[in-house]
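A single protein chain has been omitted; all remaining protein chains appear in their positions.
Chain IDs A and B follow the sequence of writing; residue 1 opens each chain.
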Amino acid sequence: MKKSAFLGTLAATTVLAGFASAATLDDVKARGELICGVNTGLVGFAAPDANGNWQGFDVAVCKAVAAAVLGDASKVKYVPTTGETRFTALASGEIDLLSRNTTWTFSRDTDLKFTFVGVNYYDGQGFMVRKDLGVSSAKELDGATVCIQTGTTTELNLADFFKVNNMTYQPVPINTNAEGEQQYLAGACDAYTTDASGLAATRAVFADPENHIILPEIISKEPLGPLVRHGDDQWADIVRWTLNALIAAEEYGVTSANVEELSKGTNNPEINRMLGTEGDLGTMIGLDKDWAKRAIAATGNYGEVFAASIGESTPIGLARGLNAQWTQGGLLYTPPFR
Amino acid sequence: MTVVTDAPKDAFRPSMLIYDTRYRSMTIQIVVLLLFMAGAAWLVDNIVKNLQTLGKDFSFAFLWYRAGYDINQTLIPYTNDSTHGRAMFVGLVNTILVSVMGCVSATIIGVFVGILRLSRNWLVGRIMTVYVETFRNVPLLLWILVALAVFTEITPAPNQFRVTEQMIAEGTEPEATMSFFDSIAITNRGTYVPAPEVSRSLGSFTILDVPISLNVLAFLVAVAIAVFGYRAIKAHASRVQEATGVRPVTWWKSLLMLLVPPVGLLVAMGFHLSYPELAGFNFKGGINVSNALMSLWLALTLYTAAFIAEIVRAGIMAISKGQTEAAFALGLRPGRTMNLIILPQALRVIIPPLISQYLNLMKNSSLAIAVSYMDLRGTLGGITLNQTGRELECILLMMLIYLALSLLISSAMNVYNNAVKLKER
Partner (left out) sequence: MSGLHAQTAPFVRDTMLPPEPPPAMQSGVVKWLRENLFSGWLNTILTVLGFVIIALLVQKFLPWFLHSVWDAGSISECRAIIEERWGPGAEGACWAVIRERWPQFLYGFYPAELYWRPVLAFGLLLIAIGPILFTQSQRAATSFITLVAALTFVSILALGQHNVLALVFVAALVAVQVFAPRRLMIFTLLYPAVGFWLLWGGSVWIPVVAVLGFVLGWLAFRLIQPAGGSILGAIAAVLVPVFWWLFAARLAAGALQGVVPLGIEAVRSDRFGGFVLALTIGVTGIGFSLPMGIVLALGRRSDMLLVKTLCVGFIEFIRGVPLITLLFTASLLLNYFLPPGTNFDIILRVIIMVTLFSAAYIAEVIRGGLAALPRGQYEAADALGLDYWKAQRLIIMPQALKISIPGIVSSFIGLFKDTTLVIFVGLLDPLKGITDAVRASIEWKGAYWEPYLFVGAIFWIICFSMSRYSMYLERLLKREHR
């Protein structure tokens, strides 16, 4: 009796510290701020600039969701997470959304109880080597020293790849991309392996990018995407359809420049439904009519985000490849807005 | 006959629980116990509830699952088909390895620096002071990072050691050469040192999947015999001295006793060193000590040595000058004064803080995370934790192992401490 009262008191103390209920949307609205887990620093995907403003491809998802839900893309608190802390942070409710180039796998989806809302980047693990090494295929890497970033699926893929091809290697584990770069550039390893996009991002900032090549073999499938907790389907829907809206916007030619104009009404009913001039898709996910319009206006459509943060005109210089629209031979294919 | 009666006992009143010193401590302890139990119950209750919401259970079954990742430095056999449990042991062995290496080298350097700081030589004293103050007042993490940067940025790449036909023709030297009579190659891929090998091996046997080399065991036995024999000779000499007053000359006997058994065994087994050689992209042969281990070891050594130096200095200074003067008055030479009078007394002051420095070094070795050395934190608390998603189990297990290591070291050192303690009447 007495004990339970005591427990009650203690519990009450901690409730004051903050409470994440099942309805993430209500929490975010009440807080007036979206808490988004991102990478600790991977140029192009998520990295703070000199003023501490976060920029990048993954960050754009956070901004779009904030714009859709709160109407202001700047109302995001970015929580840098490491490979180790990211899932705990999401599971515990410390963050509302994890957008940190995370691979969608069976066990993460089921065992760790997360909902991957989609794929914003189709990636695969590759190798980068120095050009003067004279290697043109990953199958020639027998006996090589390989730098791997720990805490990811990378080390497992690597072990499997070398085993399948009957080759040996010497792993040099590293914790962050920065360390990997340091070790690789200093020549402490022959090859550096991580997601191909990450390799490109890393190579982009080298002093001599032309002296390094990314080998053609992609040894794994790495569909990267934002994820939320299991058990809050409404929130998952919001994030999923915000991402879909960005992708669909590119397909239909809606850009941040013309979204205002197009939202006055077009002759394409799909665009009209998405931008809220026709039907009432917004209220079905607990938002208002203009949610998608705000998201697109804040960050631009998928293509714009891609081009601005990691595309060929940026130092990172990634080609669209698999990440082109399905109409262009890529894998991006959103369900219809209906 | 007088009757002594007890003072009339006060009737027990509840307020006595607080105001009566006889009962007060009981009251306090019961309150503390209740609070503690309530707190523990609260924690356990939370854990159960949280695990339920996350849909997880509390189980260590993952330790028997296939690990699937590779570790670059394994002292016990390990492949990526081994279990997570085995990966944990590999990490534990690596932690112990770097701790032991660090303790030994830090003690040696620390003692030297501590004694040199007391030297009357002004220059040497100053240099040592600068060393101690620099290393003590800057975070260890900085030294680890600097050491890593030195090893990866400044040391040559293996192919800089290459001597090509063209170079021989032109008479130019390669950019880098091996040190210590061509036996050690310090490269940015790690340091290659000669590996001890025997041509007539005694074989090995395995306990719990860990192969134990009979060669090593035999060598250890030989060393034990040598030390035992050496001490027997010493003891005999002392007995003769007690009896006759003349100490027999034993230096050649003890030297032989110390050297013959181990050296004889090595020769019998055909012991030789296998030197690292440049082959292909990398050095082959010899032992490759990874840069992670080298930089961690170097940084831990230099950092801890600065603290040990201070302990040694304080220990020596704690022995009063009168002791030295008395020894001189007895006609002892400075060396013997140090060995027979100062050190035995100083050791008693030095050992307890030295133990805590060893403990600190062992705990600081967990900073291996900064150089990705695969220690216990790197395997169990790093990759395994990540792959299995079992934070609670991994971190608790890791803490328990560190705790056990700490308690082990401190109890072992306490036994030694008791042995050298001043036997007071």
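Keep this in mind: a contact is a pair of C-beta atoms (placed from the backbone, for glycine too) under 8 Å apart; a residue touches a chain by one contact, two chains touch by 3 or more.
Every value quoted in this text rests on a predicted model; they were computed, and no experiment measured them.
Visitor: Hey, which of A:G71, A:G143, A:G279 or A:P315 is the one touching the hidden chain?
Guide: Of these options, the touching residue for the absent chain is A:P315.
Visitor: Which residue among B:M88, B:C103, B:A370 or B:I383 touches the omitted chain?
Guide: Answer from the full complex: B:A370 touches the omitted chain.
Visitor: Which candidate, B:E197, B:E277 or B:E391, sits in contact with the chain we can't see?
Guide: Candidates B:E197, B:E277 or B:E391; residue touching the omitted chain: B:E391.
Visitor: For the chain not shown, which residue from A:A67, A:A91 or A:L112 touches it across the whole complex?
Guide: Touches the omitted chain: A:A91.
Visitor: Contact with the hidden chain only, please: which chain B residues?
Guide: Missing-chain contacts on chain B: residues 18-19, 25, 28-29, 32-33, 36, 43, 46-47, 49-51, 53, 116, 119-124, 127, 133-134, 136-142, 145-146, 149, 153, 359, 363-364, 366-367, 369-370, 377, 381, 391-392, 395-396, 398-399, 402-403, 406-407.
Visitor: Over the whole complex, note the residues of chain A touching the chain we left out.
Guide: 9, 11-21, 40-41, 43, 47-48, 50-52, 77-82, 84-85, 88, 91-94, 176, 178, 181, 185, 205-207, 315
Assume only the chains that are shown with their structure count from here on.
Visitor: As a quick test, compute the distance in whole Å between the mean CA positions of chain A and chain B.
Guide: Distance between chain centres: 43 Å.
Visitor: Which bits of chain A are touching chain B when the two form their complex?
Guide: These residues of chain A touch chain B: 3, 6-7, 10, 83-84, 87-88, 91, 107, 111-113, 133, 143-145, 150-152, 155-156, 158-160, 163, 169-175, 179, 182-183, 186-190, 230.
Visitor: If we count contacts the way the header does, which residues on chain B are in touch with chain A in the complex?
Guide: Per the stated touch rule, the residues are 34, 38, 41-42, 45, 54-55, 68-72, 80, 149, 152-153, 157, 188-189, 280-282, 290-292, 369-370, 372, 374, 378, 382-383, 385-387, 389, 391.
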